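Note that this complex is displayed minus one protein chain, with the remaining chains in position.
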Amino acid sequence: MSRYIIPDYDSPIFDGWRAAAGENWSRYIEHEFVLGLGNGNLPREAFIAYLIQDYIFLLHFSRAWAMAIVKAETATQMRTAAATVNALINEEIQLHVQICAREGITESQLLAADEMAENIAYTRFVIDSGLSGDLLDLLAALAPCVFGYHEIGLLLADSKDTTPLYREWIDTYRDAEYRAVCESVALLIEDVAHAKLGDLPQSNPRWERLCQRFETATRLEIDFWQMGLRLGQRD
Amino acid sequence: MSRYIIPDYDSPIFDGWRAAAGENWSRYIEHEFVLGLGNGNLPREAFIAYLIQDYIFLLHFSRAWAMAIVKAETATQMRTAAATVNALINEEIQLHVQICAREGITESQLLAADEMAENIAYTRFVIDSGLSGDLLDLLAALAPCVFGYHEIGLLLADSKDTTPLYREWIDTYRDAEYRAVCESVALLIEDVAHAKLGDLPQSNPRWERLCQRFETATRLEIDFWQMGLRLGQRD
Amino acid sequence: MSRYIIPDYDSPIFDGWRAAAGENWSRYIEHEFVLGLGNGNLPREAFIAYLIQDYIFLLHFSRAWAMAIVKAETATQMRTAAATVNALINEEIQLHVQICAREGITESQLLAADEMAENIAYTRFVIDSGLSGDLLDLLAALAPCVFGYHEIGLLLADSKDTTPLYREWIDTYRDAEYRAVCESVALLIEDVAHAKLGDLPQSNPRWERLCQRFETATRLEIDFWQMGLRLGQRD
Partner (left out) sequence: MSRYIIPDYDSPIFDGWRAAAGENWSRYIEHEFVLGLGNGNLPREAFIAYLIQDYIFLLHFSRAWAMAIVKAETATQMRTAAATVNALINEEIQLHVQICAREGITESQLLAADEMAENIAYTRFVIDSGLSGDLLDLLAALAPCVFGYHEIGLLLADSKDTTPLYREWIDTYRDAEYRAVCESVALLIEDVAHAKLGDLPQSNPRWERLCQRFETATRLEIDFWQMGLRLGQRD
């Protein structure tokens, strides 16, 4: 049914969360915005507006991953979280700055942009998952963005009609380097889930709430794409 | 120009924030949803949908005020914040539960309701203002809800065409008890602002950012009313 | 063996934590400082120095209980935590201020006192239990103070040789009002523990770490009494 091979991170926890999100997961991965990246029909204005918001998103998403360091209980958990913060701040954000610069948007314009409500809702929900819960609650809220973007990269990998600009974006999230991030995060999730929930994670009373948290973050991803379309129309 | 006498809490800080929010402040206070409460034209469905979301809002807004206790630096600041938490949890939330019960919505229905993105955006933004900043940053994000609702109560106080249901809501936010909460919060804001910014608060480099934070929370209030209208149409 | 009837809060979780703390629990409850309160041999200087530090302790302990509101996941949990914050800020702290005033120490002297390292260690450990973990981690760190003080009140209840000053202190922690606080906290712990650990809490992999957290807080209580003795000698 799916147009790409779903990655197997050997993480029953992520698989369970993904399955529990049901239709919302595919509404996120195969959103009109995403399909427009693949067939090249997404208006450039929508993409640029998305990139600007995503720059602000990544700053706050880095803060959320920093909360994972604050909440880590072992040196290994801390190292994975720190490596992810580093990849976000020194690679992914820089990529946004470079693409934007090439498209004529300076970093000071990025910083001066108004943060949209959809953006606020998503990142602050993730950060509060860390403040209100434990590391596992936080990871359930962080997961949809991390894994979803790789699936989107895979979904769009063979797109023939996309533009060079969108191709660069697609390749970023499809490539081996980004996949390695996903794999380390999957390992972290398994590690923390077993430390918190035991050998039968889905039998723990927290399971449903964790699934809900993952699904809420997935819904907020859908809203984020929708925001991209809306901003593209407005400009 | 305004149809009510703007309360004077003797708080230049709040006055400054309110003035800096400009048009957004009146767009919040005199929103279509608010005017509909006054003239009785707001659909009952919209009000009930709002009440349900506002119940969830108040739980998270109480958490945000609890952050103010966590961040208090004097016993007096702590007492004001604790009294506000108490008023929210033991009075305002209970009022919502009672009104909803009378309108046929049980507390378990309230708890089972989906939290809308507009609701998530607002409360988590306020909570994160506490996590990322200091007590003053948090207060700037808490202020629009506290003071705005009293202004709305005053704006609608003499409404002749409202319904008994809306009249009860209006009176809650107009009355002396709620005004006393506003007065104690204004005192707290003055106290903290002078401890953080000095004798010329508006000359401190933080001033602009604090105004922005107040304005962002005000914008999220506007979105919240808009959500009420939208949910009323949908049901 | 024990010289008092151990209270039964019908909380297997607390019973389990208490048992796991082993000797450290009795080293805390039956500390030389405590026994000195009972037989009246504790130097007044030690008690006053303790009261001053305990005033500062209660301010930060209230902040830790406010974190429990921030981390609550149901309205009921929130109400219990808020009631406890209220009891601490509006009753227990006020009692300290009154006793200190009567003994010639003003509230401004209380506020000007240096916070000892033993005091810092204890309260910041509890607060960080909330920041780093979830509500259950926080409760495990909050529990030794809440329940231990009632046991000490019971242990010393029939002391015949104590002084009027120490008698007032003993009665505070022995009486029905304080016991009601313990009972509501025990209910909260059971509620949260079952929501987080399931029906066999001691089989959950978190159990050992929770016991360690409780025991660390117990060790920090012992250090706190030791600090009282030390400060009494110094003055």
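Letters are used for the chains, namely A, B and C, taken in the order the chains are written, and counting of residues starts over at 1 for each.
FYI, a contact is a pair of C-beta atoms (placed from the backbone, for glycine too) under 8 Å apart; a residue touches a chain by one contact, two chains touch by 3 or more.
All values derive from a computational prediction rather than experimental measurement.
Note that of C:I152, C:A195 or C:L220, the residue touching the chain absent from this view is C:L220.
Of A:N41, A:N86, A:Q109 or A:S203, it is A:N86 that touches the chain left out of the display. Only one of the listed residues, A:A72, A:I105, A:C211 or A:M227, touches the absent chain: A:A72. Residues of chain A that touch the chain left out of the display are 59, 62-63, 66-67, 69-70, 72, 74-75, 78-79, 81-82, 85-86, 89-90, 93, 107, 111, 127. Residues 63, 115, 117-118, 120-121, 124-125, 127-128, 131-132, 216, 219-220, 223 are the ones on chain C that touch the missing chain.
Mapped onto chain B, the footprint of the missing chain covers residues 70-71, 73, 131-134, 137, 194-198, 203-206, 209.
In this section, only the chains that are shown with their structure count from here on.
Comparing the residue numbers each copy contributes, chain B and chain C share more than half of them at their mutual interface. A centroid comparison over C-alpha atoms places C as the chain most distant from chain B. The geometric centre of chain A is 43 Å away from that of chain C, both derived from CA atoms. Computed centre separation for the pair chain A/chain B is 31 angstrom, with centres defined by C-alpha atoms.
Per-chain CA centroids place chain B at a distance of 35 Å from chain C.
Shown for chain A are the residues in touch with two or more other chains, namely 131-132.
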